[in-house]
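Take a look at the structure set out below.
With one protein chain held back, the other chains of the complex are shown just where they sit.
Which chain is which? They are A and B, in the order written, and residues in each are numbered from 1.
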Amino acid sequence: MQIEEKFEPTIVAFCCNWCSYAGADLSGTNRLQYPANVKIIRVPCSCRVNPMFILRAFQRGADGVILCGCHPGDCHYTTGNYYARRRMTLLFSMLDFLGIERERTRVEWVSAAEGAKFAATMNDFVATVTRLGKNRRLEDLRCKK
Amino acid sequence: MQKVIREKAIELLRSGKVDRVLGWKEGEFFYDQTPHLFLSPEEVERTFVYNGFSGANLSKYLVKEGLKEGVVAVFLKPCDTYSFSQLLKEHRIARDKIWAVGIPCEGKLDIELLRKMGIRGIKTIEEKGDELLVSTIYGEKTVAKKDVLAERCANCKSRKHVLYDELLGEEGEVLDSARFDQIEKLEQMTSEERFAFWQNELSRCIRCNACRNVCPACTCEKCVFDNADSGIASKAPASSFEEQNFHIIRAFHVVGRCTDCGECSRVCPQGIPLHLINRKFIKDINAFYGAYQAGENPDERAPLTNYSTEDMEPGDVFKKGE
Partner (left out) sequence: MKSISLSNLPELLSAIAAKEALYLPVDTKEGAEYKAYAEGDSLSLACNTNRSAKDFFFPQVEDMAAFKVEGKKIEIIDVRKETEDFVIFGARACDVKSFEVLDRVFLADPVDTFYKNRREHSTVVALACSAPEETCFCSSFGIDAAEPQGDVSAWIAEGRMFFKPNTQKGETLLSALSALLEESDGAAVEKAKEETRTIMGQLPLQNLPTEHFKPEKLMEHFNDPKWKELSQACIGCGTCTFVCPTCQCFDIRDFDTGNGIQRYRCWDSCMYSDFTQMAADQPRHTQLERFRQRFMHKLVYYPANNEGLFGCVGCGRCLAKCPISMNIAKVMKALGGDK
């Protein structure tokens, strides 16, 4: 009998300290399920994430990268996520232009009260990336085990 | 035009208005001139050239020149004035030490295109109206200038000087260029095709850093890619990732500051069309946040240091076509 090996993607989620990280926490306390593939990195604000973070995550073996922050207008620092929004819009468009699958990157706004949205977003993103398969176009072979 | 520019340079030096003149010095051949600081009228008389191959954008040298004593005169083509203006906006140049002379430009020629036509062993080149008379070891050739026009000039965005102290010749207009056509063509490809296209291009990169070092927008005192403590410093594209990484990060760092002068592609020894990456960002900015031309208006906020509450979501970029 052949055992089919199921592809388990590695997902890196950058979560802002004030909303999305708390949202992830809430989904945990509410016992909502989201896949263990998601590795959360806490950042002070979504605008702390620069393009290098995203690319580094891919280099080090991520198959998908998602950035979560406060809803526009709700930023703890008033305007951080507005800047992040512009940057990520341009960066993701560029990655797509270079032929990197557009489904591997995503931005989602998740507030501290949206535990359910956090879990749903992660479930959906993991499913999307699983369908895509391994990240081959932005990988660093030296980092593969 | 060379005569007029030389005379102007000599006049500026003689009158004591400037101490140095930044221009192009003739080389071994017609096409290999070097940016040069002229210190005396005699030197200008002897070796100053301005012709179809005076492509180098001199504005970046002003960062260094502005730190020296005295005033330097510089000759700027229309597209160079955008870089100059942008550098001033970023407070990289001491304005009072620069005397900027705007000079007209009919479009610069690309020696690589001449070579690609199989023209080798060039002894002399003569510009005659719309034609080039090329004399080689292997015979004479006549080439239409438009056939060897550099890509950036064939798609010239503007013949207008945005900033200068004095102007030689007539002022031109902002042009309606077709510079985004190739971007659109790439956008219409499938993701796989685009990936293959860029792999083919970027895999030739030898990381000589010419694109970065020549770029008027790349004026960091220490580049992150040279900083061993940054964790991403690398002197060679040791993996395909690093090829992509370098060019994405570099292009991203000049978003909203790149004036599309095309120097990156001109200097690339491997012929990689690097300007396409920068142009894609410019096209996106225009489409997403309204038309913006870096270097044009010193008072305008750059797209990435600005925002609107109504901005589109990153995911919306891909929704249009669906």
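Keep in mind that, in the parts below, a residue touches a chain if its C-beta (ideal position, glycine included) is under 8 Å from a C-beta of that chain, and two chains touch if they have at least 3 such contacts.
Given the structure is predicted, the values throughout are model-derived calculations rather than measurements.
Of the options B:E28, B:D96, B:D130 or B:E310, the residue whose C-beta touches the omitted chain is B:E28.
Touch with the chain omitted from the figure is made, among B:G107, B:P237, B:G256 or B:G295, by B:P237. Only one of the listed residues, B:I5, B:V21 or B:A56, touches the absent chain: B:A56. On the side of chain B, touch with the chain left out of the figure occurs at residues 27-29, 31-37, 56, 60-61, 115-116, 120-123, 136-138, 204, 206-210, 212-214, 222, 226, 228, 233-238, 266-267, 269-271. Those residues of chain A that touch the chain absent from the view are 60-61, 142-143, 145.
In the analysis below, only the chains that are shown with their structure count from here on.
One inter-chain figure worth recording: chain A and chain B are separated by 36 Å, centre to centre, where each centre is the mean of the chain's CA atoms. Within the complex, the chain A residues that touch chain B are 51-52, 55-56, 58-59, 72-73, 79, 82-83, 85-102, 105-107, 137-142. Touching chain A in their complex are the following residues of chain B: 183, 186-187, 191-199, 224, 232, 238-242, 244-245, 248-249, 251-252, 255, 277, 280-281, 284-285, 288-289, 303-304, 306-309, 311-318.
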